[in-house]
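Removed: one protein chain of the complex. Kept in place: all other protein chains.
Labels run A, B, C, D and E following the written order; every chain starts at residue 1.
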Amino acid sequence: MEGLLMRGNGELRSLVFETGVQLHAAGSCLVKVGRTHVLCAASLEAKVPGWMKGRGTGWLTAEYGMLPAATNTRSDREATKGKQQGRTVEIQRLIGRSLRQAVDLAALGERTLSVDCDVLNADGGTRCAAITGAWVAVALALRSQGLEAALIRQLAAVSVGLVEAGEGRRGLVLDLEYEEDHRAAVDCNLVAARPTMGAGGDLMLVEWQGTGEGRPFSRAEADGLVDLGLAGCATLMEVQRAALA
Amino acid sequence: MEGLLMRGNGELRSLVFETGVQLHAAGSCLVKVGRTHVLCAASLEAKVPGWMKGRGTGWLTAEYGMLPAATNTRSDREATKGKQQGRTVEIQRLIGRSLRQAVDLAALGERTLSVDCDVLNADGGTRCAAITGAWVAVALALRSQGLEAALIRQLAAVSVGLVEAGEGRRGLVLDLEYEEDHRAAVDCNLVAARPTMGAGGDLMLVEWQGTGEGRPFSRAEADGLVDLGLAGCATLMEVQRAALA
Amino acid sequence: MEGLLMRGNGELRSLVFETGVQLHAAGSCLVKVGRTHVLCAASLEAKVPGWMKGRGTGWLTAEYGMLPAATNTRSDREATKGKQQGRTVEIQRLIGRSLRQAVDLAALGERTLSVDCDVLNADGGTRCAAITGAWVAVALALRSQGLEAALIRQLAAVSVGLVEAGEGRRGLVLDLEYEEDHRAAVDCNLVAARPTMGAGGDLMLVEWQGTGEGRPFSRAEADGLVDLGLAGCATLMEVQRAALA
Amino acid sequence: MEGLLMRGNGELRSLVFETGVQLHAAGSCLVKVGRTHVLCAASLEAKVPGWMKGRGTGWLTAEYGMLPAATNTRSDREATKGKQQGRTVEIQRLIGRSLRQAVDLAALGERTLSVDCDVLNADGGTRCAAITGAWVAVALALRSQGLEAALIRQLAAVSVGLVEAGEGRRGLVLDLEYEEDHRAAVDCNLVAARPTMGAGGDLMLVEWQGTGEGRPFSRAEADGLVDLGLAGCATLMEVQRAALA
Amino acid sequence: MEGLLMRGNGELRSLVFETGVQLHAAGSCLVKVGRTHVLCAASLEAKVPGWMKGRGTGWLTAEYGMLPAATNTRSDREATKGKQQGRTVEIQRLIGRSLRQAVDLAALGERTLSVDCDVLNADGGTRCAAITGAWVAVALALRSQGLEAALIRQLAAVSVGLVEAGEGRRGLVLDLEYEEDHRAAVDCNLVAARPTMGAGGDLMLVEWQGTGEGRPFSRAEADGLVDLGLAGCATLMEVQRAALA
Partner (left out) sequence: MEGLLMRGNGELRSLVFETGVQLHAAGSCLVKVGRTHVLCAASLEAKVPGWMKGRGTGWLTAEYGMLPAATNTRSDREATKGKQQGRTVEIQRLIGRSLRQAVDLAALGERTLSVDCDVLNADGGTRCAAITGAWVAVALALRSQGLEAALIRQLAAVSVGLVEAGEGRRGLVLDLEYEEDHRAAVDCNLVAARPTMGAGGDLMLVEWQGTGEGRPFSRAEADGLVDLGLAGCATLMEVQRAALA
């Protein structure tokens, strides 16, 4: 469905950022990674959580959701069930934790950057697309408030995996689609960072989560996965930059 | 913000339907009514509520949501609060009740049409835009399953109101923006229908809700509001037809 | 069970108000509309919702409930399920919105009129009986506090419908019992108001909700339903007055 | 407020049972113990809890609620808060446990007697009034189904307490009003039973709960409280019998 | 399983207190009553409930829980279900109410003693073991803060019952194991107190709850149950004292 030629193991899916999609948000961005589409918004609110009050510093928090019709078979609406799924909670904690590494919270003052990532279409890699897109939304939000200086690092995220069965790409592969993710033996998510200013230097790691879903993995396999992920993030960062230019 | 010329009292906002936006849904449509944007999806599920089992007939249900960043100041995510707001519940009941008038449920067999309406941007009239867009999504879903015959009526909805204060449009006005809705003395929503097949004839009413938010309204004012709303729905139906052509 | 003679299409059920039934409430009233019995209480509380604080004006809020044994087959207790039904939420929003038209909120000061409507027996028309009875409870509560001047309008509500099938009343009928409501093609609720003081003049509309449950309805049918409902409300208001005399 | 003469220590408040108040329930009874009024209903449902299925025997369950305006200052509606209070849960467990001693569950077949006790006015002793009234509702429900034989015991409940401070009754007192309950050092509830059929004999105890709210109490004080409570229950049972005659 | 000789009717199970088990709590105690093991902790928090603020006096509150694997067949985790069971609520209210009789709340100042009782192994009598163990934890917590003077009474609790069927102990029995509790006709819990200081005198009652689970019980049977329970509490208090020495 994605075309006639199979994607290479180290190749990313097509990547598009549509900015300004949510009219009221300080910054917003619809990120399309292949058939995975996530709407990301960053809002600046003049309040901080209770435990932070009076410190003069800000906070960044993130929430993640999936529209019911985003998946292959319709999933239940969490607002109706009255409870977020464990998977949702895990993902939104990852997004918030990662993005806090991109922002100098002290430079925000007592304000909260609220990041919302809502999946319109899911085809694997939604949490990575959310982080990559949310970083663009955050950059736009800070710029709209004249707070560019608070953006201290650029952030991008990508999945990598080890696929041993099924038709299609095999071995160490970058940026897994749902169907690849489903049959991967090892499934990882990697968030990388570099300083916003100055000479780049090597990408650093912000989060690195590897899971042996099908079998444990060796030290050497872990090395290969990290290398592949870092390379992918470098490319993602170039497209982010273009979107903001 | 919408342009230099003020909109006429009986004039609709610009109306666009983008279909096929949600890749997994049987039918989907992003409806844009001015700055109000609602993503509507219709999914066919092979089940019915418990109390309907064994009757051989189908069901249609609707859910409504608003992305946190869709409003002027960010609103809380209902999935996080663990509860849908009263306003949300009221709206999704209206959407479901209305759309059940468009579909011959017996023709569905024991299946449920699940309609999801999620507001990406809110600028007044979200429930009416949701109904108007959801009807297109339902039509696409039924067509994709070869169930066109189950679509027995065309449906569109619009708001009308009586505005007595503030700058801008005054008197009986059609299709209120948020700022107009906010200062309206009387606020109404009207859902109209006509048979899908055959000669049109006059539009009929499916729902008619008028509320005196600022003051009670007279019998004569009610008449004027209904007339204006029915005329607006006739225009909306033409654009729906074009979107499906 | 209601007697040997069938009720006329434009005839109300028997109507009784028993006041002072809840000993602690500022105002209370058990309204009996045929076999529909609703206990209404109005309490004055020295607080307003957070978003209203400091404005010097008051608020009116309403809650609605149904005792589990009020219906033909016992219904679940919402407090046990941990959630109010959508129908409950929709009804209590209607009650509150309507009653706020009866009271000059500024005249309350920073106080809240909390209205509770609990259905002891349900035989159709519970939301209309609740509004009609709650208005009496509110009037009593304001009088007990020397706040008669805050009661600026008299309010009553009634259902009207279009019945086309079954035994019993047919055509446009006033004040539907459960069994009639169940087989009605069109089902409406109408809330009417008139100024508390001075010459009456025509009744005005506060809420007008019409739903084509069985089929859409024409403009002409809507007109007939409104006429019937306004006439019914005029009669209800006479009995309310007698109850308060 | 109850009259000019102070009630004697061993004297009950006035007691009235109004039966048939809930029109749809198999049995119902509004019990008025002084200014404490509880509406009790017993419904027979053709189902049993999951863990009882297939045993051929029935079940009895009870729920308790308090209308918001039943108390001196309005209390929150539990259905709105989404949670029953601890006090409510404790009381409804007591009611159910007690009433199960009155009924031969095997004689019900696989059916559930659902008992609902809703407090319309609270002035102390609501749980005891609920049990005493609910027994009447259960008796009526069983009679209406020709199941009189399943009613094996008569049940009544009363509060007793030891009051040491304040104006009014002092010492061991029967059937406490709210104001007495509030200042009691020891506060007890007693549920008594006797066989429905045959010679009475002494009353037996079904539940006996004594709490030293203000101070611990001696063995001798406990004896006095039980004696007083059993005497009170004997009188309550006479009035119950008259109500059912 | 407990040994070769059957326990006497008036004999307690083996009783052990392991103190200091929770390293962060002001006072903690793992109480082992036969195969019933409850971990009790008392924490002093510098806050009181909203309704107590400004009175200069303290509060004591208790919570009770059961580890999922504490019972014969694993029970659901209440935190996962999102709701405490009715039984849990009832028990924690009993624990809190009882322990408030042991402490001079005014002597705490505006602080709350939070008591947590978590059942690691359940073999009957968990609520009584919780009270007996929690009293030790409270005593340790107060001692650690130099607040010994606030401990005005010693408290212990035990179950007693009337067993008429099955193998094993029969008649009036003290300190029931799960299997005995299960087949008891009458099931009671008794909380006794004596002043911490000075000559003991007779034990007084703080709570006395008797339930005829299988049949009502006579006045004489109640007397026998109280006697047995008070004797049991006297012994429990000796072991508590030793644990604190």
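Quick notes on this one:
By definition in this document, a contact is a pair of C-beta atoms (placed from the backbone, for glycine too) under 8 Å apart; a residue touches a chain by one contact, two chains touch by 3 or more.
Here the structure is a predicted model, which means the values were calculated and not measured.
Here is the thing to keep in mind: the chain we left out touches A, E in the whole complex. Between the chain not shown and the residues E:P68, E:G109 or E:G171, the one that touches is E:P68. Here the missing chain is touched by one residue of A:G34, A:G210 or A:G232, and it is A:G210.
Within the set A:T57, A:T80 or A:Q101, the residue that contacts the chain not displayed is A:Q101. Where chain A meets the chain that is not shown, the touching residues are 83, 86-87, 89-90, 92-93, 97, 101, 153, 192-193, 202, 204-213, 215-219, 222-223, 226, 230.
The set of chain E residues touching the chain not shown comprises 21-25, 28, 35, 39, 41, 43, 45, 63, 65, 67-74, 77-80, 82-84, 88, 114, 116, 118, 120-123.
Simple rule for what comes next: only the chains that are shown with their structure count from here on.
Shared contact partners of chain B and chain C are absent. Of all residue numbers used at the contact between chain D and chain E, over half are used by both chains, marking a mostly same-residue interface. Annotation: 59 Å between the Cα-based centres of chain A and chain D. One finds 27 Å separating the Cα centroids of chain D and chain E.
Chain C has residues 82-83 in contact with two or more other chains. Shown here, the protein chains touch in a chain-like sequence that does not close on itself. Chains touching one another, given as pairs, are A-B, B-C, C-D, D-E.
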